[in-house]
Structures are given as structure tokens and as C-alpha cells.
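Report on the structure given below.
Just one protein chain is left out here, and the rest sit where they should.
On to subunit A.
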Amino acid sequence: MPCERKPMRYGHSEGHTEVCFDDTGRYIVTCGNDGDVRIWESLDDDDPKFITVGEKAYSLALKKGKLVTASSSNTVQIHTFPDGDPDGILTRFTTNATHVTFNRSGTRVAAGSSDFMVKVVEVSDSSQQKTLRGHEAPVLSVTFDPKDEYLASSSCDGSVVVWSIEQQTQVISWPLLQKTNDVSNATSLCRLAFQPAAGKFLAVPVETRVHLYERGSWDHVGSLSDELLTQPVNVAAWSPCGRFLAAGAIGGLLTIWDVNSRLVVERQKHEKGFTVCSLAWHPSGSQIAYTDTEGCLGLLDGLGTSGTGTSSTKAPAAKPKDYDDLFDEDDDRLMDEGLSDANSPVKKAAEDEDDDDFLIPSTGRVRNRGAILNDENSLDTGSLKLGQDKFGDDEDDDAGSSVAPATAQRPVYDGPVPTPPQKAFQPGATPAHLTHRFMMWNSVGIVRGYNDEQDNAIDVEFHDTAVHHAMHLTNSLGHTMADLSQEAVLLACPSTDDLASKLQCLHFSCWDTSKEWMVDLPQGEDVKALCLGQGWAAVATSALLLRLFSVGGVQREIFSLPGPVVCMAGHGEQLLLVYHRATGFDGEQALGIQLLQFGRRKRQLMNGEPLPLSPKSYLSWAGFTAEGTACYVDSNGLVRMLNRALGNTWTPVCNTRETCKSKSDHYWVVGAHENPQQLRCIPCKGSRYPPTLPRPAVAILPFKLPLCQTSTEKGQMEEQYWRSVLFHNHYSFLSSSGYEVDEAAQTQSDKEQQELLMKMFALSCKLEREFRCVELAELMTQNVVTLAIRYASRSRRMNLAQRLSEIALEKSTQLQEDEEPEDEPDYRQSEPYNTRQNEEDDEEEQVEEEDGREMETEETKRREFSPPFLSSNILDNMRSSRKLAPLSGSAGKPSKGPVLKPLAPRTKAKAQSTLLQISSNKMPSKKTPEAAEPAADLQKQPDVVAPPAENTENKRPKTGFQLWLDENRKIIIANNPDLDETDVIKEAMGRFRTMSADERLSWTERAKGQSGDAADVKKRKRAENEVVESDESNARKKSSSLDPSSKLSAFAFSKN
């Protein structure tokens, strides 16, 4: 049967609980052992309205806006519904009443009591009472005959009695039940029920069956039973149409019978097997609400479909009897069709008609269905129609004259249903109807509102007492909204009949003596939301206006809102405004968001974009992180943060529900920080918001991007990386809006991101995912790419290393392009190079590169030997790199020098060769410039480049270490004069090893260059220049990109 059992939810404290629907079916109303009557808008209503009726509430009945309850004070009271105002006491007993019920018209109430009496009271005049005496034990249950003639009651003395109300006499009495002495000891509550509408039957739960007695004759006409029902039935309830009977049993079994056929049409089991102690049908007959003895509330939904399902199964079931011979095989087909059809929404719409009158509407429906089916089934429609007609006849006397449920007549609209727009709220405030509540909890402090008999007051408390001492204000104006900042407290109240809506500001940081100001809003305009920023206050009103005030009370800008405001938040100069963009459908809210920036340059950062929310959720918090990034939380607990780097999109950063233990637990968010990454919130057990007492403690949740497969190492690192990127976006925002930025933290975060990238790179390498490696390298900064290159070459992935080196080059040129604009012009003016004039066009890039490098190194030196600028530059770089490396320390942040250095000279030699070519001609071409450079230096600057001069004398190929040793021997000896030769070498070895790998590499390269070409450096150099000139038109970038790879291969070679 298609019937959805919704999960149970906590309703009341443990104990007998009752439930009913209001007349319209909009609310579910429950009462329980805690003495509260709760009014639920739906099963998912986390904040039901409640009316306290006494210490315990035993029973309730609701009709025509009157709520009648039996409470522990031995009275039966009336409250208005849904307001919950007390409306007098209907009657009293000497002990508590056990069950109350309305008659059909709602004019009388019957109440059974533990003092053995049943009273029937006129609602309009409680003095008109009729007392029915005769039970010899507490009364279990009472029910009115729909025609108001009789009343049936069951009692612990074991009897079920039908009374004549007028004569106050027993009409008949059956000894059906077990005798007990008290309701609490009774095996069954024996909630009996008269059939509504026709009132033909009285249903009495007896043991595991429900007996049906015919009204008038009081004959036992049958029993409803089910083999699965093994425990006593507690409660019986008729569907509003009178065709179905639902029974709830001890042990939690819910059974629904079709009374005419006496067949079970639906069985459901309570999810925990608790005893069902109350059942109520929705006025439309499509839902059943039930409660158990543990105080939980449950709902069966979609019963309408099951209802039709049975009618259609029944129709064919009746038909074969008469028309068996005619349509033997098609019947089954049709039955199937009918069943499957029963699930369709069309069918659901038709269900009500079929309940109240079978003749015309049902035929119409069946014909329609026939038309939808294929031809051969069209024959069956006739038979089905007949079958249904017959079926209708059977029932005609029950249903014919009866008044159909109100809903049945209404045309049923089955499309999307508009969602009621969510009300305006203050983020960080608990609902306004509470007597003790938080009016605001934010990063500055807490504003509490008390509104009970003794006191109507507001407490303001600051987390940091250095801001201001705590304040206690009397709330004579009835403020309902508050915001708190480092400068002021802003309060607002809605308008009353004679008073306008007021805005009050306590500007405590003010340096003059009048620290308070108040503004009346124009007549008919109510404050809906408010917020404080730095130096300003904003108020959104019911007139769809946003009024801006200075914090001192000067009225500033005013503008119209695009829709009714939902909430606002302020931070520094930013104002976040959420409003209703349109009507949402099917539980969705259609919200829009505006983000404005005040201050010197006023502008709108977000211009009414739709606010993404989780399905069927609403906004529950909106605000800024401490760093000023907008973020918000929806009712599904999903936290989203503004991603400025991705065109102001919203990224989910945390799902607070994931950390909740139970379904009804929530986290009430009070703030967020990006550095350190903290979501500050208050865990609330079984509710959406915390009570004011005991004072709740703030918990911290970590952020987590919902990336895939975060259980794997890869997913984890990806998540960490992107989270780090997202949460450090605010630096650029802060610096762009002129705030001070914590440089250390920023570099720290950059470092962290690059480290993560490197780890991911290493992981991908391990997994043989070279393409992925390259993708990752594209995210890296140039320095880290060189690291990656080294990693790749060390793990002998030459192909990868080459590709990476291309990326490295691209990055370096990019870097220089970024840097260039500032110095390029004056560079050109101050440095008239010969070479540049010769090869102006193609040298341009080169120049740029040079330029960037020059920034790093000593400019003066470069100027000294201007003509062959290539060599001088390289030397400079080498020197600088050697100087820098020890300072920069770890490999994490190698200086720029080593990367750039080899690029420039390489450029020309390599132009446009393919990979293969590169590898083949790599060696010689690479050597040339390097070798050339020391030589050139030697010529031009003998004093500066003394070590290379020595090198030229060496005939024998030298290793990089030797080269280095030559240069540094003197220093070592100077430092340790007592060392002999071997010790010097040892010492030098040690020092050489401590140098960064890059440096060693450069030495190795130098050594290679020298070993091969030292003799004819000059020649080579000239040759190279020629090459350069000939290739000048070829793509420079390409060629220069090869350099790192060659460098690497050299590294690999030396390793081998």
C-alpha cells in the first residue's frame, strides 16, 4: 500500500499523549504529560506554539476554534485556538477527567472522568450540564453519536454503555472489557467511536478486534480483525468519510480497515513498537497523526492513494463474480492497471469524489481512465463502471445522504504549492515569542530579553569586558529586535495601536555625554530588521525601505528594497541584505541578496542575486566572518561562504548537521572566523536554538568543503587546498579595501597551499599520474614548480620534468610581465644596449626577463658591464643565488634567482626545436652560454670573477664540487687555518652538501660547461651569438623554456 510513514518525532515528555487535527487540517495539535498543548504546523515544525494548560494534560478536543482539555487540576478547560487564551472552565470533577470529546456540531462536550461520571456540557453555557451516572469504575472513553441522540462510553468496570443523552439513561450495556480499578491499569484505553456522517456503526475496540455495533438496534454486526494484530487495540478512529476505520494497538501496530469489505487496507508498525495511544485523521482523510505513550508524534501520509487503491482493487474484485465469464483474462490486466494508476497524482485528486458519491463522478473517472488505456481495455471500463455502480449501491445508504467532508467538494489543485515566505528575523536571535530569549548573540556580546510577569528587561553583556561593562535596561517600549557592535546597541520595537515603531540606539562609545538617541518611524511603517556597521546603522522597514543612520543618529541614505526583508547583517562598511525575491514553491524560499559597501566609495557588490539554499530550507543565519566575508546558514545546517575569487559565488563550507548526533539536534550559529578557521556555534539538543539558562557554551566546528572522496588522501589534500584558498581570499579583499593585512599570516597561508600542492604532486607522481602532475603544477607558484621539477627528475620522469619546465618558464615570464610595467620604461631609457638595438623586436621579451631579474640582483653591477649583458646577468644571478640560498633556508621558498638564471642565455640556442631535438642538442648548446659567461666575466671584470679565471686554467674536466672548492678553498682555510688538505676537502664536502640543491646544480652545470668548452670559450660565445641572430625571429619563449629541463637533465646525469 502506498502510504508513507513519517519518522516519529519528540512531542512531549514520556506518558500518555493525545493528538488531533484542527478543523482545517492545517495544524496538528497534541497534548501530553508535560501539561502543554503543542500546535504543530507540520511534523517538521521545530518550533511549535504551545499552550500550557496544567501540570498534565490527559485529553484534548478541538473544534471551531475551541480547544478543550482535561488537565490534572480536575477541570475541563477551554482555550481559544490557535491563540491559546484561556476561555473559562467548562466543568469540574472530583478527580481528573480521562477523555473529552466534542459532538459533531461542536456545541457540546462530553467528558468522562476517573470519578465514574460522564458529563455532557453545552459549550456556550457551561451551566447546562447533564451527568450520566452508572459506571462503577473510571471512565475510559466517551463518544457522541453524530445525530446527538446517544453517547457511548467505556469504563474500567468492563462495560461499554450507550446512553440516551436527553433521558440520561443507559440504553444498553455490554460487558466487553476486562475489569480494572484505574485507567492506568487498563489493558486498553478502549477509545470507541461512532461512525461519522451516517453514524451507522459504533466501533468498540475489544481485545485484538474492533467490534461494530449497529446504531439503533445495537446488534453486534461484525468485527474487524487482522491476524497480525496480537495485542489489544487501544484506540479506534473513523476516517472523516466514514469508510475506513483506523485502529492503534498496544505494541504499535496501526491497522486500517475498509469497513464495508471488512478488509485490511493498510498496516503500519510504529517504528519503535511503542503503544499507540491516540489517533487522528486529517479532515481530508489523507493523513493520520498518531502519538505513543512515550510522547512521540508520528504521521502516516498519502493515505488518500491507498484509499483509492482499495476502491479500485475492490471494484474488480467485486466484478469478477458477476462478469467472470465475459472478461476472464483482461480483468487481471485491468486490476494491475488500476493499481498502478492508483499511485498517480491524477488518481489522488479523484479520490475524494469517489468517497462521497460513487455514481456519477466515479464513472466519469473510470471512463477517463479507459480512454487513457488502450482499446481492448476500453471494454473493461464498462464492466468496471458496473462494478463500481454496484459497489456504490451497496453503500448508498451509508454515504448517500451524508454530508461529504468539506474538502471533497473543493476542486483539487495539484500543482506546485506556494511556500509561505519566511518571516523577517535577526540573525543570532531566538524566536520573539519566548519569555526569555536571546535578542542577539554575536561576536561582540549577548543581548538577552526577559519578558515575564515580574520583569520586562534587556540585558546587554559583552564577551570582552574591555568594550563596555554589562548593561541592564528596562524594556518599557517593548523592543523585540536588537543588534550589538563595538560602538553601540541598536534596539527597535514594532508599532502598537497608539505608538509608532521606534528605533533606539545606545551609542556607548560616544565621547560626549548624551549616549542615546531615538527615532520614530513614520506612521504605518514597522521596523522589520536592523543591523549595525562601523559608524552606521541600517533599518529595513515594512514599507520596503532601507533607512541608513549614522551611529550618532544622523539620517543618511534611504533606498527602496526590492522585496520584503528577511534579514540584514553589517560588518565594517559592508551591508548584507537578504530579501524575498519572489514567491517560492513547494517548500522553497526565493531569496535575493544584496551586498553594499558604504564608506568612501559606495557601491553595490552583489546586486540582488538569488541566494542558493538547500532544498526545502529557509535561511536561518546570515552575517559576516570576522574578516568580513559574507556567509549564511540555511535551516538544513549548511554554511555557505562568499567566494569573491569566483565571481561572488557561494561555496558550502560546512554542514553543521553532519556533526549532530540526533536528528532533532541542531547547531545555532553565532559567528565565523576565517583565520583561524572556526565556525562558532551553540549545540542545541532537540531544538534549533538554545535556552538562556543554563548559559549555553560556544562550540567550535571546523570547516570542510564537501569535496568527493575526502576519506582518501587525495581527496583530503584537495579539500585542504581549496579550503585554504577559499579562506584566504579575504586578504586580497582586505587589502583592496584599505585594511591592514597580516603579512605573516598571508605568507604562511601561501606556504601552506604550496606545500599541499607539492604533496598532491608527489602523490600523483607515485600514482603514475603525470598529466595530473602537470595540472597541479599549473596551480603552483613558480618557485614550487622548480621543486616539482626536481622531484620529477629525481624520480626519473624526464618527460614530466620537461613539461614542468615549460610551465616554470611560462610562470616566470608571467611574473615578469606583471612586474614589468613599472620599470620597463626607465629601463629602456637608462640602458641603451647594443644588442637590443640590433635585434629590437625579438629581444623584447628577453629584455623583460632581464629586467625582472635585475630587480633582484644588484643593478649597479649590471650597469658596469653593459655590452654583453647576458653573461653579466647570469653571473649576477649566480652570485645572488648563492648569497640568497642560505638565507632562504629550506627548499620551501627558494629564491627567484636560481629559476630565472639559466633561462635567458638558453633562449637563442634552442629556438623551436621539438622535444627530441632538444634532448639531442641539449648538452652542447647548454654548455655554451654557461661557459661563455665566466669567460666573459673574466675579461671584463677580472677582479670580480676571480674564481672562474682559475677555472679556465684547468684542463682536466672538473666536477661541480671541485669548481666550488676552488672558489671557496680560501675561505675555508681562512676560517680553519690548522686544517690540512684532506681535512679541507672534508670540510668543503660538508659545506657543499649543505648548500641547496639548486646551487649545487648550478655548480655542476658550470663544471660541465667548463670541462667541455673552457678552452675555446670565446669562440663558442661568438658562435652562439651568430645562432642567436639567425634564430632571432623564432619563438623565444619556447626555446627559453627548455632551459630548466636541460638543467634538470644535467642533474639527472650527474646523479647517474
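Basically, a contact is a pair of C-beta atoms (placed from the backbone, for glycine too) under 8 Å apart; a residue touches a chain by one contact, two chains touch by 3 or more; residues count from 1.
Quick note on the criterion: contacts and distances are computed from a predicted model.
Choosing from "DNA replication complex GINS protein PSF2", "Elongation factor-like 1", "Centromere protein X" or "AP-5 complex subunit beta-1", the protein name stored in UniProt for the chain missing from the display reads "DNA replication complex GINS protein PSF2".
Screening A:Gly415, A:Gly647 or A:Pro694 against the full complex identifies A:Pro694 as the residue touching the chain left out. Of the listed residues A:Thr17, A:Thr255 or A:Ser443, the one in contact with the hidden chain in the full complex is A:Ser443. Interface note: of A:Tyr150, A:Phe462 or A:Phe992, the residue touching the hidden chain in the full complex is A:Phe462. In the full complex, subunit A makes contact with the omitted chain through residues 443, 445, 462-466, 680, 694, 697-698, 700.
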